[in-house]
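In this view, the complex is presented without one of its protein chains, the others remaining in place.
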Amino acid sequence: MASTETGATSESLPQDPTNDLQSTIHGKARLGDKVFRNLSTGSGTLILVILAAVATFLVGLSIPALTADPEELQYGAFWAYALPFAFGTVWASFLSMLFAVPVAIGIALFISHYAPRRLAQGLGYVIDLLAAVPSVVFGLWGINTLAPLVRPLYVWLADNFGDLPVLGWFFAGPVSGTGRTILTAAMVLAVMVLPIITAISREVFLQTPRLHEEASLALGATRWEMIRQAVLPFGTPGVVSACMLGLGRALGETMAIAMVLSPASVISFELLTPSNPNTIAGNIALAFPEAFGLGVNQLIATGLVLFVITLAVNMTARWILASRKEFSGAN
Amino acid sequence: MKLRLTAALGLSAALLLSACAANEGTTDTDAAATGGSSEAMSGLEGTLSGKGASSMNSAQTTWIAKFQEANPGVTVNYSPDGSGAGREAFMGGGVDFAGSDRAFTPEENVAGASALCAEGAYAYDLPVYVSPIAIIFNVEGVSELNLTPEVLAGIFAGEITNWNDEAIAATNEGVELPDLTITPVHRSDDSGTTENFTDYMHVTAGDVWTYEADGEWPMDSGEAAKGTSGVVAAVTNGVGTIGYADASQAGELSVVKVGQDGNFFGPTAEDAANAVANSPVEEGREEHDLAIALDRGAEGYGIVLVSYALACSEYADSANTDLVKAYLGYIASEDGQNDAAETAGSAPLADSLREQVQAAIDSIA
Partner (left out) sequence: MTATTMPTTTDNQLTAGQLPRFSAIAMLVVVVAVVAGVMALFGTPAIGAVVIVSVLVFLAAMYALSWAVEGSRRAADRTAGHVVTGFFVLALLPLVSLVFSTVAKGLERFDVQFFTYSMRNVIGEGGGAIHAIWGTIIVTGLATLISVPIGLFTAIYLVEYAGSNKLAAAIRLFVDVMTGIPSIVAGLFAYTVFSLILGPGTNSGLSGAIALTVLMIPTVVRSAEEMLRLVPNELREASYALGVPKWLTIAKVVLPTALAGLVTGVVLAIARVMGETAPLLVTAGITASMNINPFADPMATLPVFVYYQYMTPGVPQDPFYARAWAGALVLILIVMGLNAIGRFIAWKFAPKTGR
């Protein structure tokens, strides 16, 4: 590395004598540049290869289940089996993002713009710690601490809102006897994705150009107005990708859901009952150990469905974001 | 950057930890890996790998520890990935033996089905682990309950919904039953425990329980929790809950006695072993294939889980045959069964069945 370094800088910017019409300056191809470019491109391509391998694996092992006669399948006809799980996955992730996104952005703002500067570093560290907690421990915490704690609240919600129109769709009873409903699971998921969204959002907010912020404040903006005018617009793309990362984890989280949720094979918006739609990943964890023969293929096919859901969600997000590229520093 | 990070991590870890465990002799793992010299009295050495039912994991842990103590040159690994995974790996030939909560069906167990077994050989289903399944409940002020199979099934089917129901009171004179909603808790994961429990209700409860035996809970109502420990936690933390779990894990929870006509049995090791011993071996099996046709109504505690060790009648690769025989032989011995009963809470096999299992293991080639 050191040898190419000196060689490269000494012969910088040679003029191209053959091009007399345009005054374009061409850099001579340097070894370091070539290696770096190829390494980078290669890595990017490698990722596509890995993903292609995963996709091949998923599709290849799904086909036997998708084409088999429903009679032979361990869990019955495929779509009837997979649909409640697909719904549950989206529903649980949606709920968890509903909790996590505002809270995460709030925390990131608190650390970047509200907390005393000396404290901020430490606070960021504390939140990052949540990422360190293994999913099993989240599961145990969900069962033993959170669920009994929120159950009285659920009873209260069901008593007060269960009979109302619209709200009744979500808060109807009977309330689960153990409190391990999809709402609890979504809370656990939210806590799990918090550190991911917070950490990235925080870094992005901290990168807001100082001048933008000072300009806003100098014009008499309050702190909140400054954040809305300078920090949030600058950070939006970063926050959205942070949310995508968090959503990815929420969609795919396995063990915590498997341990916390009291699942059933239903499609239901009710948040407080013991019969909750299971998620695809959670169901795989629950059923895989005893799956045998075509059952394994059937479970992997549900994994493929999850894969497609993730693809759809991400493409939608990209489409929404497409118009907002101008905030990026590098473009 | 990341190199520094990893280097720093590795360095600090290396300073803190030594790469060998204080309780592991210097020879055993090395000897196991290389097949080198070892002062094992038995002369056995090598690595044996098994995979399968998590229900018998704590028993396997005990068996492995005792067996390795007696044979320091041997390392046995048991991966409690689940019965299905165990049978799958057994078929594929990735393990030396498997554990399963159900026996191979006669259709599955045909000669040549497993890559592990020699040509023309089939699999032995060896019942080695019997565990009573306790019906646990958590109702304040109630510590004892007697239930008939019909009432039990009615509770789990959601037809009996309150603890002060007359059907429950009928068999529990003198017990003060509160006015409290019953929350039945079942396993959310596919499990042999559920399969045995649903089979029990299917056979004994008549019209009340119309579902077939199934490893997955057949209904959408009721509370569900993952694994034995999940059910125990849900029953413990819930209100008015009732569930089913391995008797050894019931802990402090109150346990239901089931039976008919004033003849109620609790999930004791003895009553469970009797129920198994009073059940016949399935008809139409090859010799030494000891799949048990459980008679749920037999004298004793009928809600039992029987887990099998799966082995080949003849191994394709004979390298580990002696190890498999020695290990399974120990498991099926009186010592092995008693060791598991002590530390895993299982029910030791009755002598008659144990001798049949031993005979099968002796015939492995």
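As written, the chain order gives the labels A and B, with residue 1 at the start of each chain.
Here, a contact is a pair of C-beta atoms (placed from the backbone, for glycine too) under 8 Å apart; a residue touches a chain by one contact, two chains touch by 3 or more.
Keep in mind the model is a prediction, meaning the values are calculated, not measured.
Interface note for the absent chain: among A:33, A:72 or A:163, the touching residue is A:33. Only one of B:130, B:277 or B:344 touches the absent chain when the whole complex is considered: B:344.
When the whole complex is considered, the residue among A:80, A:98 or A:136 that touches the unshown chain is A:136. If you put the missing chain back, the residues of chain B touching it would be 1-2, 4-6, 8-10, 12-13, 16-24, 28-29, 33, 47, 49, 51, 54-55, 57-59, 61-62, 64-66, 68-69, 75, 77, 79-81, 85, 88-90, 92-95, 115, 227-229, 248-249, 251, 342-345. Those residues of chain A that touch the chain absent from the view are 5, 8-9, 12-13, 27, 30, 32-33, 35-37, 39-48, 50-51, 53-54, 57-58, 61, 102-104, 106-107, 109-111, 114-117, 121, 123, 125-138, 140-141, 144-146, 149-150, 152-153, 155-157, 191, 194-196, 198-200, 203-204, 206-207, 209-210, 217, 222-225, 227, 238, 241-242, 244-245, 247-249, 251-255, 280-281, 284-285, 288, 300, 303, 306-307, 309-311, 313-315, 317-318, 328-331.
Operating definition for what follows: only the chains that are shown with their structure count from here on.
Separation between the centroids of chain A and chain B, computed from CA atoms only, is 37 Å.
For chain B in complex with chain A, the touching residues are 54, 81-85, 87-88, 101, 181, 183, 185, 188-192, 215-216, 219-227, 230, 233-234, 237-241. Against chain B, in their complex, chain A makes its touches with residues 75, 143-144, 147-148, 151, 174, 176-180, 258-259, 261-266, 274-275, 278, 285-293, 295-296.
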